[in-house]
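For this view, one protein chain was removed and the others were kept in their places.
Moving on, here comes subunit A:
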Amino acid sequence: MSAISASEKVDGFTRKSMRKAQKQRKSQGSSQYRTQSAPVELSPLPQLKDAPSTEQQELFTKKLQQCCMLFDFLDSVMDLKSKEIKRATLNELVDYVSTNRGVLVESTYPEITNMICTNIFRTLPPSDNPDFDPEEDEPTLEASWPHVQLVYEFLLRFLENPDFQPSIAKRHIDQKFVLQLLELFDSEDPRERDFLKTILHRIYGKFLGLRAFIRKQINNIFLRFIYETEHFNGVAELLEILGSIINGFALPLKAEHKQFLMKVLIPLHTAKGLALFHAQAYCVVQFLEKDPTLTEPVIRGLLKFWPKTCSQKEVMFLGEIEEILDVIEPTQFKKIQEPLFKQISKCVANPHFQVAERALYFWNNEYILSLIEENIDKVLPIMFGSLYRISKEHWNPTIVALVYNVLKTLMEMNCTLFDELTSSYKADRQQEKKKEQERDELWKKLDELRLSNTNLFQNNSRGLPCVQNNNNNNNNNSNNDNQDKSAEAAAVATDNKGPEVKDPDVSVAASESTPCAK
């Protein structure tokens, strides 16, 4: 037992940093598919630039074929010579397609795409760390990167080559190709995702026929991410691509695009990864700049998904709201000011000072200030209660100081309203309390009603229908109107063997009878 220090024993949980340090050593994942038989040793081919031009094409094809050989990179000493040959060949190929004109003849397209597919399309390996957190953890890097990187580079040069012809390439770079490419966005390796981002963007630009398909598949990935797995490493990259795609949408916006905004982009805000939010806000603002009438549904959507427990996310939401307010039209502002400021007023009163602070910073924004001033008679009554209370109660002095400034600004905007609200503050609070009591009363009465009905039901099932009459009589005594309706509720509840299967009351009474019987 002495071998282990006491402190280590007490603290059963190793620190995250320690675990990380241990992991660093093996942060490489395998990815290449298994059943390929042991690689044949490669022998170097002559350089392309040394070959006579008549033989270049054939040599190019041969080299492409040579590069289809895959190697195991988890074993770092295996096939060193062949790996080096492939690396040099890939480098040469990259160079060849980026500097030479006229090398992309039609017959090479299948060979080129075949080489690319063989190398990059693979099922991503299971993550070393099932709870991988992109913000905290070191990503597992792709072990075969020395080769894969060059293949990506080659694909990019191929797409960017001035001789590249989408009309020929579309036979190979088709929907299936795109689908496999999109799956790779889940890679944990940020270097890979970065390449994929550029490549997909190029494909989107060059293949008009694939555009709708690409958008739809990205939708599917997002929907799966939001509602099924909550895990996909490439969401931020895909959003970046979408940002520039949205930028190019023609007006008026198609229904498909609006649907994407409301059904995908807004729900995406429920995701936990904060890194996503920057790209999201950008996309949302892009949409609103295109079509301001979308402001209301967007803001209502954000309010629906407003974070309840995660303060950090709340700060991000407030940031996004400010970005939206920066571009909002005054007419749109009028439509959402009420629900929006109710939320802002809650944020201002948030005990977490960063949330309160971020919300109060809205009052430093000239444009927002002008919007508030224009609608001060609506905004002030909503904000006043929280601000007034916080100015007396918040624990953080910075917040209190900020609140005083805000109150002062608001007072200057409409002094009379401000005074009215100050003087009615107490009465309003009491009104609220009274309402609260009324609610409790109401529920108490409803519960009693339920109890008595349950009793009725039980009594009745024991064959004592007279209780029901008593109850009805009582009801009638103190009843002013709608007698029949009140009686009906009780009557139905007792009619437990009635033919009406659809009576909710019957099933209610039946289902309630057990918990209420004491």
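The working rule: contacts are C-beta pairs under 8 Å (C-beta built on N, C-alpha and C of every residue); 3 or more make two chains touch, one makes a residue touch a chain; residues count from 1.
In the analysis below, contacts and distances are computed from a predicted model.
Only one of "Replication protein A3", "Pyruvate dehydrogenase E1 component subunit alpha", "TOG domain-containing protein" or "PIGH acetylglucosaminyltransferase" fits the UniProt record of the hidden chain, and that name is "TOG domain-containing protein".
Among A:C68, A:I168, A:L223 or A:I376, the one in contact with the hidden chain is A:L223. Within the complete assembly, A:L442 is the residue of A:M78, A:L208, A:A401 or A:L442 that touches the hidden chain. The residue touching the chain not shown here, chosen from A:L45, A:C68, A:V103 or A:L179, is A:L179. Seen across the whole complex, the unshown chain contacts subunit A at 1, 3-4, 6, 8-10, 12, 30, 33-35, 123, 125-126, 176, 179, 220, 223-224, 226-228, 263, 267, 304, 342, 439, 442-443, 445-453, 455, 470-471, 473-475, 478-483, 485-486, 488-489, 492-493, 500-505, 507-509, 511-512.
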